[in-house]
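One protein chain is absent from this view; the other protein chains keep their places.
Residue numbering begins at 1 within each chain, and the chains themselves are lettered A and B in the order written.
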Amino acid sequence: MALLEISNLTVQFGGLRALSGFDFELDEGQLHGLIGPNGAGKTTAFNVATGVYQPTMGDVRLAGESVVGARPFEINRLGIARTFQNTRLFSGLTVLENVLVGFNQSVTHGFWGTILRTPHHQREDRMHEHEAMRLLERFGLANRSEELAQNLPYGDQRRLEIARALATRPRILLLDEPAAGMNPQEKIALMDLIRFIRDEFSIGIWLIEHDMKLVMAICERITVLDHGETIAVGTAAEVQADPKVIEAYLGEPVG
Amino acid sequence: MDYLTQQLINGLSIGATYALIALGYTMVYGVLRLINFAHGEVYMMGAVVAYWIAIGIAPWGWPVWGALAVIFGGAMGACAVLGFAIEFFAYRPLRNKPRLVVLITAIGVSLLLQNLAQTRYVFGPTPEAFPAVIEAKTVVRWTMGGPDNVVTVSNLDLLSLGLSLGLMGVLAWVVLRTRQGLALRAVSYRFDTSSLMGINTNRTISFTFMLGSALAAVAGVVDAIRYDVRPLMGLMPGLKAFVAAVLGGIGSIPGAFVGGLVIGLIETLVKGYLSSAYSDAVAFVVLIVILLVRPSGILGRYEAEKL
Partner (left out) sequence: MKDDGSRSRGWSVPAWGVNCALVVLVAGMWPLDWVLVEQMDEYYLRVLILVGLNVILATSLNLINGITGQFSLGHAGFMAIGAYATGSLMKYFSPTGAGAEAALLALLIVGGLVAAVAGLLVGIPTLRLRGDYLAIATLGFGEIIYTLIVTTDRIGPFEIGSSSGLHAIPIRTSFFWAYAGAIVCVASIWRLSYSAKGLAFRAVREDEIAAAAMGIDTTYYKVLAFVIGAFFAGVAGGLYATYDGNLAPESFRFTKSIELVVMVVLGGSGSITGVVVAAAVLTYLPEQLRFFAEWRMVIYSLALILMMLLRPEGLLGGRELLRWRRVAAATTVGGDAVQSGR
């Protein structure tokens, strides 16, 4: 039994079938890519896995338990964290605060502890802050910890979003086009960062990405979607050689 | 039965003015996604301007129809200019600001107009009866079964209903058949792309404000004649008309019209059968129920957020 199991997932928006009969498995330590032309249904798969959308049919199980019907915050607490295709940082909060929000659910002191500023509360807040700074250091953002998230350059915003998701201590991390808008150097650094995250935190990573070179280079397995249908699953080499994939990408640049 | 009939007539008569105000709310919401809090004050200014004109022309002893035409026309024109000015000076500079900033500005404009009207240079703090341009009198009188069971319709009821029905027709023509109306619909539908398609969005928005304000002015004059003129008279009708617009599905022009009549009816029935103390609150109960059952209103489109 894999950690994340999606079976026969179908999502219908009115007359549009955004995803049909989608199957997927992911385990800790794995890096699985999801590619496909625009509108193929990739983000929709993420949205269902994180409880933003409800599936028309099919199931999503985390460690054997179905999470269909659970609300997004509950799914996050169960261990799935994500980033968004169009970054959704807390733009008016500082970089550090963005990450601290991720620690919110680890806070054990309650309402009165907060109001009375008990020693326990203070210790805990300080500890979380320390951890948040360590996380930011790894992402090369520590020196900007006091800046507002909205003032960061685009690449930094994307990385901050990943750091923030990691702060919730997920078992599975969903990255929706993390390299979008990055320059080539940033992309290379991002590849290293993603591998590092997988090894260091030993979590499963599910990656949507348009940059073929990046996907092919770091993902062990790749699923290809087109018009909601899964047209290929396999290693980078297998997928690249698949005639259906080549056809789906005709007219779109491959890599 | 006759009591009910009378209540229904009163309700439609009141509802007709709500409908006229609600049209402005709904059109402005359509193009700007803004609850124009100051709209109730435009209605009030309509009443105030009408009051000035009525006082001014009183010595000349014009025939009723002439006087009414000048009063309504003047109030509509003045309010159209006011609506244009409000949009131009207060809302236009905030076009790309968060909606709540514009909403607070709208509250500010509303307060400003209320307080300006309370100064003696504009109107003054105390209510004034409208000059006797037209006397209220019963024009229809049905006796139903006995001398105590009478249903009456006054000339003011007819004026109110007739004007709002007529103006609704004019509005439908403007929106459906004129170039400006087409632009208005295009902007309501897709703000961002309409300007790409060669529509002058700013002009369309100004036009929408002027149109809505002129309609509110008519409601203001009707109520001024029917009741009196007071600087805070815009508060409640403004809010109720907003509720009417939400009830009909904000952004929907026919919806606003029907919503206005329905709110008027509900209010009068509550007043007639429960207590007049509840008549203001009932609109809000309706509002909250609609928002809970269907936050986008009855005919409104639900705009889902795509991630």
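Keep in mind that, in the parts below, a contact is a pair of C-beta atoms (placed from the backbone, for glycine too) under 8 Å apart; a residue touches a chain by one contact, two chains touch by 3 or more.
If you're wondering where the values come from, they're calculated on a predicted model, not measured in any experiment.
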item: Full-complex contact with the absent chain, from A:Q105, A:N183, A:S202 or A:T235; value: A:Q105
item: Per the touch definition above, residue among A:Q30, A:N76 or A:Q157 touching the missing chain; value: A:N76
item: Which of B:T105, B:T204, B:S252 or B:T268 contacts the chain that the document leaves out; value: B:T105
item: Residues of subunit B (touch criterion as defined above) contacting the omitted chain; value: 33-35, 90, 93-94, 96-105, 107-109, 111-112, 114-116, 118-120, 125, 191-192, 239, 242-243, 246, 275, 277-278, 280-281, 283-285, 287-288, 291-292, 295, 305, 307
item: Subunit A residues touching the omitted chain (full complex); value: 50, 52, 71-73, 76-77, 81-82, 84, 88-94, 96-97, 100-105, 107, 109, 111, 114-119, 121-122, 124-126, 128-130, 132-133, 136, 142, 145-146, 148, 150, 164-165, 167-168
